[in-house]
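Single-structure report; data block below.
Yeah, one chain of the complex is gone here, protein chain that is, but the others are all in their spots.
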(Lines give C-alpha, C1' and ligand atoms only; values in the text may rest on other atoms or scores of the structure.)
Protein backbone atom coordinates (compact mmCIF):
# COMPACT_ATOMS: atom_id res chain seq x y z
CA UNK A 1 0.00 0.00 0.00
CA UNK A 2 1.33 3.45 -0.81
CA UNK A 3 1.02 6.36 1.61
CA UNK A 4 3.26 8.95 -0.08
CA UNK A 5 0.38 10.91 -1.58
CA UNK A 6 -0.85 12.27 1.76
CA UNK A 7 -0.16 15.96 2.24
CA UNK A 8 -1.54 16.61 5.71
CA UNK A 9 -0.36 13.41 7.38
CA UNK A 10 2.93 11.61 7.92
CA UNK A 11 2.61 7.81 7.88
CA UNK A 12 5.37 5.37 8.74
CA UNK A 13 4.92 1.63 8.39
CA UNK A 14 7.49 -0.40 10.23
CA UNK A 15 7.41 -4.03 11.22
CA UNK A 16 3.58 -4.31 11.04
CA UNK A 17 2.98 -1.08 12.99
CA UNK A 18 1.59 2.04 11.31
CA UNK A 19 2.47 5.27 13.08
CA UNK A 20 0.74 8.39 11.82
CA UNK A 21 0.47 12.02 12.75
CA UNK A 22 -0.97 15.27 11.50
CA UNK A 23 1.88 17.50 10.32
CA UNK A 24 0.81 20.97 11.39
CA UNK A 25 2.45 21.16 14.82
CA UNK A 26 2.71 24.95 14.61
CA UNK A 27 -1.12 25.03 14.53
CA UNK A 28 -1.44 22.45 17.33
CA UNK A 29 -2.33 20.01 14.54
CA UNK A 30 -5.70 21.60 13.91
CA UNK A 31 -7.47 19.89 11.03
CA UNK A 32 -8.29 21.53 7.70
CA UNK A 33 -10.85 20.09 5.29
CA UNK A 34 -8.13 18.15 3.57
CA UNK A 35 -6.88 16.78 6.90
CA UNK A 36 -10.29 15.34 7.72
CA UNK A 37 -10.60 13.68 4.34
CA UNK A 38 -7.08 12.34 4.41
CA UNK A 39 -7.66 10.74 7.81
CA UNK A 40 -10.77 9.02 6.43
CA UNK A 41 -8.82 7.77 3.42
CA UNK A 42 -5.96 6.69 5.69
CA UNK A 43 -8.40 4.64 7.74
CA UNK A 44 -9.58 2.79 4.64
CA UNK A 45 -6.03 1.98 3.56
CA UNK A 46 -4.79 0.90 6.99
CA UNK A 47 -7.80 -1.38 7.31
CA UNK A 48 -6.97 -3.30 4.14
CA UNK A 49 -3.17 -3.12 4.25
CA UNK A 50 -1.90 -6.63 5.03
CA UNK A 51 1.41 -5.16 6.21
CA UNK A 52 -0.33 -3.33 9.06
CA UNK A 53 -1.45 -5.10 12.23
CA UNK A 54 -1.62 -2.22 14.73
CA UNK A 55 -2.04 1.55 14.43
CA UNK A 56 -0.57 4.29 16.63
CA UNK A 57 -1.29 7.99 16.29
CA UNK A 58 1.31 10.32 17.72
CA UNK A 59 1.95 14.04 17.49
CA UNK A 60 4.66 16.64 17.44
CA UNK A 61 4.40 19.74 19.56
CA UNK A 62 1.87 20.81 22.15
CA UNK A 63 -1.27 19.61 20.39
CA UNK A 64 -2.57 16.14 19.58
CA UNK A 65 -5.12 18.12 17.62
CA UNK A 66 -6.74 21.45 18.41
CA UNK A 67 -9.80 20.46 16.37
CA UNK A 68 -11.31 21.80 13.19
CA UNK A 69 -9.78 24.75 11.37
CA UNK A 70 -12.29 25.04 8.58
CA UNK A 71 -12.62 28.77 8.01
CA UNK A 72 -9.48 30.06 6.38
CA UNK A 73 -8.87 27.17 4.05
CA UNK A 74 -10.04 25.95 0.71
CA UNK A 75 -11.53 22.43 0.89
CA UNK A 76 -8.72 21.27 -1.37
CA UNK A 77 -8.91 19.66 -4.77
CA UNK A 78 -9.98 16.07 -5.07
CA UNK A 79 -7.00 13.73 -5.23
CA UNK A 80 -6.00 10.16 -4.48
CA UNK A 81 -5.57 10.93 -0.80
CA UNK A 82 -8.51 13.29 -0.73
CA UNK A 83 -11.64 11.75 -2.25
CA UNK A 84 -13.77 14.38 -0.60
CA UNK A 85 -17.43 13.58 -0.11
CA UNK A 86 -20.28 15.42 -1.80
CA UNK A 87 -22.00 18.32 -0.15
CA UNK A 88 -24.94 16.18 0.92
CA UNK A 89 -22.88 13.46 2.54
CA UNK A 90 -24.62 12.34 5.71
CA UNK A 91 -21.68 13.20 7.95
CA UNK A 92 -19.32 15.47 6.01
CA UNK A 93 -16.01 16.04 7.76
CA UNK A 94 -17.42 14.50 10.92
CA UNK A 95 -17.00 11.10 9.25
CA UNK A 96 -13.46 11.35 10.63
CA UNK A 97 -14.98 9.82 13.76
CA UNK A 98 -15.49 6.56 11.84
CA UNK A 99 -11.92 6.35 10.49
CA UNK A 100 -10.24 4.56 13.40
CA UNK A 101 -13.26 2.49 14.54
CA UNK A 102 -13.64 1.02 11.05
CA UNK A 103 -10.08 -0.31 11.11
CA UNK A 104 -10.39 -3.96 12.16
CA UNK A 105 -7.11 -3.71 14.06
CA UNK A 106 -6.06 -2.23 17.39
CA UNK A 107 -5.63 1.54 17.36
CA UNK A 108 -3.80 3.50 20.05
CA UNK A 109 -3.50 7.25 20.51
CA UNK A 110 -0.37 8.54 22.27
CA UNK A 111 -1.37 11.92 23.65
CA UNK A 112 0.90 14.43 25.35
CA UNK A 113 -0.83 17.66 24.43
CA UNK A 114 -4.16 19.30 23.85
CA UNK A 115 -7.15 17.48 22.33
CA UNK A 116 -9.87 20.05 21.65
CA UNK A 117 -13.20 19.89 19.84
CA UNK A 118 -13.01 17.52 16.89
CA UNK A 119 -9.48 16.74 18.07
CA UNK A 120 -10.98 15.38 21.28
CA UNK A 121 -13.61 13.45 19.29
CA UNK A 122 -10.82 11.95 17.19
CA UNK A 123 -8.79 11.03 20.29
CA UNK A 124 -11.79 9.26 21.84
CA UNK A 125 -12.35 7.24 18.67
CA UNK A 126 -9.16 5.24 19.26
CA UNK A 127 -9.45 1.92 21.05
CA UNK A 128 -6.90 2.93 23.70
CA UNK A 129 -5.53 6.28 24.89
CA UNK A 130 -2.08 6.50 26.49
CA UNK A 131 -1.51 9.97 27.94
CA UNK A 132 1.53 11.91 29.08
CA UNK A 133 1.75 14.67 31.70
CA UNK A 134 0.82 17.41 29.19
CA UNK A 135 -2.36 15.78 27.93
CA UNK A 136 -5.43 17.99 28.15
CA UNK A 137 -8.94 17.31 26.88
CA UNK A 138 -11.43 20.10 26.08
CA UNK A 139 -14.78 19.65 24.38
CA UNK A 140 -14.72 23.33 23.24
CA UNK A 141 -17.77 23.12 20.92
CA UNK A 142 -20.00 25.17 23.22
CA UNK A 143 -17.39 27.93 23.44
CA UNK A 144 -17.85 28.34 19.70
CA UNK A 145 -21.65 28.09 19.98
CA UNK A 146 -21.50 24.84 17.99
CA UNK A 147 -22.77 21.34 18.69
CA UNK A 148 -20.40 18.45 19.36
CA UNK A 149 -19.55 16.31 16.36
CA UNK A 150 -17.26 13.58 14.99
CA UNK A 151 -18.72 11.11 17.49
CA UNK A 152 -17.97 12.94 20.74
CA UNK A 153 -21.45 12.21 22.09
CA UNK A 154 -21.07 8.52 21.25
CA UNK A 155 -17.82 7.97 23.11
CA UNK A 156 -17.87 10.47 25.96
CA UNK A 157 -20.94 9.16 27.87
CA UNK A 158 -19.78 5.57 27.35
CA UNK A 159 -16.36 6.41 28.81
CA UNK A 160 -17.20 8.74 31.69
CA UNK A 161 -20.96 8.40 32.26
CA UNK A 162 -23.83 10.68 31.39
CA UNK A 163 -23.41 13.22 34.22
CA UNK A 164 -19.71 13.83 33.67
CA UNK A 165 -20.19 13.89 29.88
CA UNK A 166 -22.76 16.69 30.09
CA UNK A 167 -20.63 18.66 32.55
CA UNK A 168 -17.60 18.51 30.26
CA UNK A 169 -19.60 19.50 27.19
CA UNK A 170 -21.55 22.28 28.93
CA UNK A 171 -18.46 23.89 30.45
CA UNK A 172 -15.63 23.06 27.99
CA UNK A 173 -13.36 22.86 31.02
CA UNK A 174 -9.89 21.30 30.92
CA UNK A 175 -9.46 17.64 31.81
CA UNK A 176 -5.79 17.09 32.57
CA UNK A 177 -3.96 13.77 32.36
CA UNK A 178 -4.50 12.56 35.91
CA UNK A 179 -8.23 13.28 35.95
CA UNK A 180 -8.55 11.78 32.47
CA UNK A 181 -7.29 8.45 33.80
CA UNK A 182 -9.35 8.68 36.98
CA UNK A 183 -12.66 9.25 35.19
CA UNK A 184 -12.00 6.73 32.40
CA UNK A 185 -11.21 9.08 29.53
CA UNK A 186 -7.69 7.66 29.16
CA UNK A 187 -6.21 4.26 29.94
CA UNK A 188 -2.78 5.01 31.37
CA UNK A 189 -0.61 7.98 32.33
CA UNK A 190 3.10 7.57 31.60
CA UNK A 191 6.04 9.89 31.06
CA UNK A 192 6.58 8.92 27.44
CA UNK A 193 3.24 7.97 25.90
CA UNK A 194 4.65 7.47 22.39
CA UNK A 195 7.24 4.92 23.55
CA UNK A 196 4.64 3.17 25.70
CA UNK A 197 2.08 3.07 22.88
CA UNK A 198 4.59 1.72 20.37
CA UNK A 199 5.63 -1.00 22.79
CA UNK A 200 2.00 -1.97 23.31
CA UNK A 201 1.49 -1.90 19.53
CA UNK A 202 4.51 -4.21 19.16
CA UNK A 203 2.80 -6.81 21.32
CA UNK A 204 -0.52 -6.40 19.51
CA UNK A 205 1.06 -6.50 16.03
CA UNK A 206 2.52 -9.89 16.94
CA UNK A 207 -0.83 -11.04 18.35
CA UNK A 208 -3.56 -13.09 16.65
CA UNK A 209 -5.33 -10.73 14.19
CA UNK A 210 -8.69 -12.50 14.13
CA UNK A 211 -8.97 -12.52 17.90
CA UNK A 212 -8.16 -8.80 18.09
CA UNK A 213 -10.48 -7.94 15.21
CA UNK A 214 -13.45 -9.68 16.80
CA UNK A 215 -12.80 -8.17 20.20
CA UNK A 216 -13.05 -4.73 18.63
CA UNK A 217 -16.13 -5.59 16.56
CA UNK A 218 -17.88 -7.19 19.50
CA UNK A 219 -17.34 -4.19 21.76
CA UNK A 220 -18.76 -1.92 19.04
CA UNK A 221 -21.73 -4.28 18.70
CA UNK A 222 -22.46 -4.66 22.39
CA UNK A 223 -24.28 -1.42 23.13
CA UNK A 224 -27.19 -2.32 20.90
CA UNK A 225 -27.43 -6.00 21.87
CA UNK A 226 -29.20 -7.89 24.61
CA UNK A 227 -27.11 -10.36 26.61
CA UNK A 228 -28.48 -13.23 24.55
CA UNK A 229 -27.81 -11.50 21.23
CA UNK A 230 -24.29 -10.62 22.30
CA UNK A 231 -23.43 -14.16 23.40
CA UNK A 232 -24.77 -15.46 20.09
CA UNK A 233 -22.72 -12.87 18.20
CA UNK A 234 -19.58 -13.86 20.12
CA UNK A 235 -20.27 -17.54 19.54
CA UNK A 236 -20.83 -17.13 15.84
CA UNK A 237 -17.48 -15.35 15.57
CA UNK A 238 -15.79 -17.96 17.73
CA UNK A 239 -16.88 -20.72 15.33
CA UNK A 240 -15.05 -18.88 12.53
CA UNK A 241 -11.98 -18.11 14.62
CA UNK A 242 -11.67 -21.74 15.70
CA UNK A 243 -11.20 -22.75 12.06
CA UNK A 244 -8.17 -20.48 11.70
CA UNK A 245 -4.65 -21.82 11.50
CA UNK A 246 -3.69 -19.31 14.22
CA UNK A 247 -5.51 -21.33 16.88
CA UNK A 248 -3.51 -24.41 15.91
CA UNK A 249 -0.29 -22.37 15.74
CA UNK A 250 -1.01 -20.99 19.21
CA UNK A 251 -1.32 -24.50 20.63
CA UNK A 252 1.82 -25.72 18.88
CA UNK A 253 3.85 -22.73 20.04
CA UNK A 254 2.69 -23.28 23.61
CA UNK A 255 3.77 -26.94 23.52
CA UNK A 256 7.05 -26.11 21.81
CA UNK A 257 7.67 -23.26 24.28
CA UNK A 258 8.27 -20.70 21.53
CA UNK A 259 6.64 -17.47 20.46
CA UNK A 260 3.66 -18.03 18.17
CA UNK A 261 3.79 -16.81 14.60
CA UNK A 262 0.27 -15.57 13.90
CA UNK A 263 -0.89 -14.76 10.38
CA UNK A 264 -4.59 -13.97 10.67
CA UNK A 265 -5.52 -16.97 8.58
CA UNK B 1 -44.65 32.60 32.26
CA UNK B 2 -46.42 32.53 35.61
CA UNK B 3 -45.36 30.23 38.43
CA UNK B 4 -47.45 31.60 41.31
CA UNK B 5 -50.06 28.86 41.11
CA UNK B 6 -47.75 26.12 42.41
CA UNK B 7 -48.56 24.99 45.93
CA UNK B 8 -45.88 22.38 46.58
CA UNK B 9 -42.96 24.14 44.92
CA UNK B 10 -41.21 27.49 45.23
CA UNK B 11 -39.89 28.82 41.91
CA UNK B 12 -37.69 31.89 41.49
CA UNK B 13 -36.70 33.19 38.07
CA UNK B 14 -33.80 35.59 38.14
CA UNK B 15 -31.57 36.69 35.31
CA UNK B 16 -32.33 33.66 33.10
CA UNK B 17 -31.87 31.14 35.93
CA UNK B 18 -34.81 29.22 37.41
CA UNK B 19 -34.24 28.01 40.95
CA UNK B 20 -36.87 25.68 42.37
CA UNK B 21 -37.42 23.62 45.46
CA UNK B 22 -40.02 21.46 47.13
CA UNK B 23 -41.41 23.32 50.14
CA UNK B 24 -41.90 20.59 52.72
CA UNK B 25 -38.55 20.74 54.51
CA UNK B 26 -40.11 19.43 57.75
CA UNK B 27 -40.91 16.20 55.84
CA UNK B 28 -37.46 16.06 54.20
CA UNK B 29 -39.26 17.29 51.07
CA UNK B 30 -41.04 13.99 50.53
CA UNK B 31 -43.35 14.22 47.53
CA UNK B 32 -47.14 13.97 47.69
CA UNK B 33 -49.26 13.23 44.63
CA UNK B 34 -49.62 16.92 44.01
CA UNK B 35 -45.85 17.41 44.28
CA UNK B 36 -45.20 14.87 41.54
CA UNK B 37 -47.72 16.45 39.22
CA UNK B 38 -46.51 19.95 39.92
CA UNK B 39 -42.92 18.98 39.11
CA UNK B 40 -44.10 17.54 35.78
CA UNK B 41 -46.03 20.73 35.02
CA UNK B 42 -43.04 22.83 36.12
CA UNK B 43 -40.85 20.94 33.64
CA UNK B 44 -43.21 21.78 30.79
CA UNK B 45 -43.23 25.48 31.67
CA UNK B 46 -39.49 25.81 32.21
CA UNK B 47 -38.90 24.13 28.88
CA UNK B 48 -40.92 26.71 26.96
CA UNK B 49 -40.20 29.79 29.07
CA UNK B 50 -37.95 32.07 26.98
CA UNK B 51 -36.81 33.83 30.17
CA UNK B 52 -35.21 30.63 31.46
CA UNK B 53 -31.87 29.36 30.17
CA UNK B 54 -30.70 27.15 33.05
CA UNK B 55 -32.45 25.32 35.89
CA UNK B 56 -31.19 24.66 39.42
CA UNK B 57 -33.00 22.61 42.05
CA UNK B 58 -32.10 23.34 45.64
CA UNK B 59 -33.58 22.40 48.99
CA UNK B 60 -34.07 23.60 52.50
CA UNK B 61 -33.35 21.36 55.45
CA UNK B 62 -31.85 17.91 55.65
CA UNK B 63 -33.59 16.36 52.65
CA UNK B 64 -33.28 17.00 48.93
CA UNK B 65 -36.25 14.68 48.81
CA UNK B 66 -37.08 11.65 50.93
CA UNK B 67 -39.12 10.19 48.08
CA UNK B 68 -42.80 9.43 47.67
CA UNK B 69 -45.26 10.10 50.47
CA UNK B 70 -48.38 8.82 48.78
CA UNK B 71 -50.33 7.18 51.55
CA UNK B 72 -51.72 9.83 53.84
CA UNK B 73 -52.66 12.35 51.20
CA UNK B 74 -55.47 12.98 48.82
CA UNK B 75 -54.27 13.16 45.20
CA UNK B 76 -55.39 16.78 45.13
CA UNK B 77 -57.93 18.44 42.90
CA UNK B 78 -57.07 19.15 39.31
CA UNK B 79 -55.80 22.71 38.86
CA UNK B 80 -53.61 24.79 36.58
CA UNK B 81 -50.46 23.59 38.30
CA UNK B 82 -51.83 20.09 38.78
CA UNK B 83 -53.19 18.62 35.55
CA UNK B 84 -53.07 15.15 37.04
CA UNK B 85 -53.01 12.25 34.62
CA UNK B 86 -55.73 9.66 34.31
CA UNK B 87 -55.63 6.42 36.22
CA UNK B 88 -54.39 4.48 33.21
CA UNK B 89 -51.54 6.82 32.39
CA UNK B 90 -48.53 4.74 31.32
CA UNK B 91 -46.29 6.10 34.04
CA UNK B 92 -48.45 7.79 36.67
CA UNK B 93 -46.47 9.74 39.23
CA UNK B 94 -43.28 8.13 37.98
CA UNK B 95 -43.45 10.47 35.00
CA UNK B 96 -41.65 12.88 37.32
CA UNK B 97 -38.50 11.18 36.02
CA UNK B 98 -39.15 12.77 32.60
CA UNK B 99 -39.63 16.32 33.92
CA UNK B 100 -36.01 17.50 33.98
CA UNK B 101 -34.76 15.44 31.00
CA UNK B 102 -37.46 16.92 28.76
CA UNK B 103 -36.26 20.46 29.48
CA UNK B 104 -34.00 21.38 26.55
CA UNK B 105 -31.77 23.39 28.87
CA UNK B 106 -29.09 22.51 31.41
CA UNK B 107 -30.44 21.30 34.75
CA UNK B 108 -28.38 21.11 37.93
CA UNK B 109 -29.29 19.63 41.31
CA UNK B 110 -27.60 21.12 44.37
CA UNK B 111 -27.79 18.39 46.99
CA UNK B 112 -26.75 18.67 50.62
CA UNK B 113 -29.09 16.17 52.20
CA UNK B 114 -30.85 12.87 51.73
CA UNK B 115 -32.12 11.64 48.35
CA UNK B 116 -34.18 8.51 48.94
CA UNK B 117 -36.38 6.39 46.69
CA UNK B 118 -38.15 8.54 44.13
CA UNK B 119 -36.14 11.44 45.56
CA UNK B 120 -32.99 9.66 44.41
CA UNK B 121 -34.56 8.93 41.01
CA UNK B 122 -35.41 12.62 40.70
CA UNK B 123 -31.87 13.66 41.70
CA UNK B 124 -30.35 11.35 39.07
CA UNK B 125 -32.60 12.80 36.36
CA UNK B 126 -30.73 16.13 36.46
CA UNK B 127 -27.92 16.67 33.99
CA UNK B 128 -25.43 17.48 36.75
CA UNK B 129 -25.33 16.84 40.50
CA UNK B 130 -23.32 19.10 42.80
CA UNK B 131 -23.18 17.64 46.31
CA UNK B 132 -22.30 18.98 49.73
CA UNK B 133 -20.90 17.12 52.75
CA UNK B 134 -24.38 16.05 53.95
CA UNK B 135 -25.49 14.48 50.68
CA UNK B 136 -26.68 10.89 51.02
CA UNK B 137 -28.23 8.66 48.36
CA UNK B 138 -30.45 5.67 49.23
CA UNK B 139 -32.45 3.61 46.76
CA UNK B 140 -34.84 2.51 49.58
CA UNK B 141 -37.43 0.82 47.32
CA UNK B 142 -36.50 -2.70 48.41
CA UNK B 143 -36.84 -1.74 52.08
CA UNK B 144 -40.49 -1.02 51.31
CA UNK B 145 -40.85 -4.21 49.24
CA UNK B 146 -41.42 -2.05 46.16
CA UNK B 147 -39.73 -1.89 42.77
CA UNK B 148 -37.61 1.09 41.74
CA UNK B 149 -39.39 3.73 39.69
CA UNK B 150 -39.21 7.26 38.26
CA UNK B 151 -36.29 6.21 36.06
CA UNK B 152 -33.87 4.98 38.72
CA UNK B 153 -33.01 1.90 36.66
CA UNK B 154 -32.35 4.05 33.61
CA UNK B 155 -29.84 6.38 35.23
CA UNK B 156 -28.18 4.32 37.95
CA UNK B 157 -26.53 1.64 35.75
CA UNK B 158 -25.46 4.30 33.24
CA UNK B 159 -23.81 6.33 36.01
CA UNK B 160 -22.19 3.66 38.20
CA UNK B 161 -22.23 0.44 36.14
CA UNK B 162 -24.41 -2.63 36.38
CA UNK B 163 -22.69 -4.30 39.35
CA UNK B 164 -22.74 -1.26 41.61
CA UNK B 165 -26.30 -0.40 40.53
CA UNK B 166 -27.61 -3.81 41.60
CA UNK B 167 -25.71 -3.68 44.89
CA UNK B 168 -27.18 -0.28 45.76
CA UNK B 169 -30.72 -1.34 44.85
CA UNK B 170 -30.53 -4.74 46.57
CA UNK B 171 -29.16 -3.33 49.83
CA UNK B 172 -30.58 0.24 50.00
CA UNK B 173 -27.32 1.20 51.69
CA UNK B 174 -26.20 4.81 52.14
CA UNK B 175 -23.96 6.40 49.54
CA UNK B 176 -22.39 9.48 51.11
CA UNK B 177 -21.02 12.48 49.24
CA UNK B 178 -17.44 11.32 48.80
CA UNK B 179 -18.35 7.87 47.52
CA UNK B 180 -21.02 9.41 45.29
CA UNK B 181 -18.35 11.41 43.49
CA UNK B 182 -15.92 8.50 43.36
CA UNK B 183 -18.37 6.07 41.74
CA UNK B 184 -19.85 8.64 39.33
CA UNK B 185 -23.19 9.30 41.02
CA UNK B 186 -22.35 12.99 41.54
CA UNK B 187 -20.11 15.39 39.66
CA UNK B 188 -18.46 17.48 42.35
CA UNK B 189 -18.29 17.73 46.14
CA UNK B 190 -18.11 21.27 47.52
CA UNK B 191 -18.93 22.95 50.81
CA UNK B 192 -21.76 25.06 49.43
CA UNK B 193 -23.43 23.17 46.58
CA UNK B 194 -26.17 25.76 46.07
CA UNK B 195 -23.69 28.61 45.53
CA UNK B 196 -21.57 26.42 43.27
CA UNK B 197 -24.56 25.27 41.23
CA UNK B 198 -25.89 28.80 40.79
CA UNK B 199 -22.49 30.00 39.64
CA UNK B 200 -22.32 27.16 37.11
CA UNK B 201 -25.87 28.00 36.02
CA UNK B 202 -24.80 31.63 35.55
CA UNK B 203 -22.18 30.54 33.03
CA UNK B 204 -24.60 28.19 31.26
CA UNK B 205 -27.44 30.74 31.17
CA UNK B 206 -25.08 33.08 29.32
CA UNK B 207 -23.98 30.29 27.00
CA UNK B 208 -25.27 29.42 23.52
CA UNK B 209 -28.71 27.78 23.99
CA UNK B 210 -28.73 25.71 20.80
CA UNK B 211 -25.33 24.20 21.53
CA UNK B 212 -26.39 23.26 25.06
CA UNK B 213 -29.76 21.93 23.92
CA UNK B 214 -28.22 19.62 21.35
CA UNK B 215 -25.56 18.37 23.74
CA UNK B 216 -28.32 17.26 26.08
CA UNK B 217 -30.44 15.73 23.32
CA UNK B 218 -27.50 13.93 21.79
CA UNK B 219 -26.46 12.35 25.09
CA UNK B 220 -30.04 11.14 25.60
CA UNK B 221 -30.02 9.75 22.06
CA UNK B 222 -26.66 8.03 22.23
CA UNK B 223 -27.53 4.89 24.17
CA UNK B 224 -29.76 3.58 21.42
CA UNK B 225 -27.55 4.60 18.49
CA UNK B 226 -24.68 2.96 16.66
CA UNK B 227 -21.57 5.06 16.15
CA UNK B 228 -22.63 5.82 12.59
CA UNK B 229 -26.16 6.79 13.58
CA UNK B 230 -24.86 9.02 16.35
CA UNK B 231 -22.39 10.86 14.10
CA UNK B 232 -25.17 11.40 11.57
CA UNK B 233 -27.47 12.69 14.32
CA UNK B 234 -24.78 15.09 15.55
CA UNK B 235 -24.06 16.25 12.02
CA UNK B 236 -27.68 16.87 11.19
CA UNK B 237 -27.98 19.04 14.32
CA UNK B 238 -24.72 20.80 13.51
CA UNK B 239 -26.09 21.87 10.12
CA UNK B 240 -28.99 23.58 11.92
CA UNK B 241 -26.81 25.13 14.60
CA UNK B 242 -24.42 26.55 12.01
CA UNK B 243 -27.27 28.60 10.56
CA UNK B 244 -27.88 30.33 13.90
CA UNK B 245 -26.92 33.92 14.53
CA UNK B 246 -25.20 32.74 17.73
CA UNK B 247 -22.37 31.15 15.75
CA UNK B 248 -21.74 34.47 13.99
CA UNK B 249 -22.06 36.37 17.28
CA UNK B 250 -19.54 34.00 18.87
CA UNK B 251 -17.01 34.72 16.14
CA UNK B 252 -17.57 38.49 16.31
CA UNK B 253 -17.25 38.52 20.11
CA UNK B 254 -14.01 36.56 19.88
CA UNK B 255 -12.55 39.03 17.38
CA UNK B 256 -13.80 42.04 19.34
CA UNK B 257 -12.50 40.52 22.60
CA UNK B 258 -15.83 40.89 24.37
CA UNK B 259 -18.31 38.52 25.97
CA UNK B 260 -20.73 37.04 23.44
CA UNK B 261 -24.40 37.85 23.68
CA UNK B 262 -26.15 34.61 22.76
CA UNK B 263 -29.87 34.50 22.01
CA UNK B 264 -30.57 30.95 20.86
CA UNK B 265 -31.55 32.14 17.41
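Going by the order they are written in, the chains are A and B; count residues from 1 in each one.
Assume a contact is a pair of C-beta atoms (placed from the backbone, for glycine too) under 8 Å apart; a residue touches a chain by one contact, two chains touch by 3 or more.
Because the structure is predicted, anything quoted here is derived from the model rather than measured.
S.K.: Return the single residue from A:24, A:59 or A:129 that touches the missing chain.
M.R.: A:129
S.K.: Looking at B:98, B:190 or B:253, which residue reaches the missing chain?
M.R.: Once the missing chain is taken into account, the touching residue is B:98.
S.K.: Which of B:47, B:79, B:153 or B:188 sits in contact with the chain that's absent?
M.R.: B:153
S.K.: For chain A, which residues lie in contact with the unshown chain of the complex?
M.R.: Residues 106, 127-129, 155, 158-160, 184-187, 200, 203-204, 207-208, 210-212, 214-216, 218-219, 221-228, 230-232, 234-235, 237-238, 241-242, 244, 246-247, 249-251, 260, 262 of chain A touch the chain that is not shown.
S.K.: State which residues belonging to chain B touch the missing partner chain.
M.R.: Looking at chain B, the ones touching the missing chain are residues 90-92, 94-95, 97-98, 101, 141-154, 156-158, 160-167, 169-171, 183, 220, 223-224.
Rule of thumb we're sticking to: only the chains that are shown with their structure count from here on.
S.K.: I'd like to verify one number: the distance from the centre of chain A to the centre of chain B, where each centre is the average of its C-alpha atoms, in whole angstrom.
M.R.: That gives a centre separation of 34 Å.
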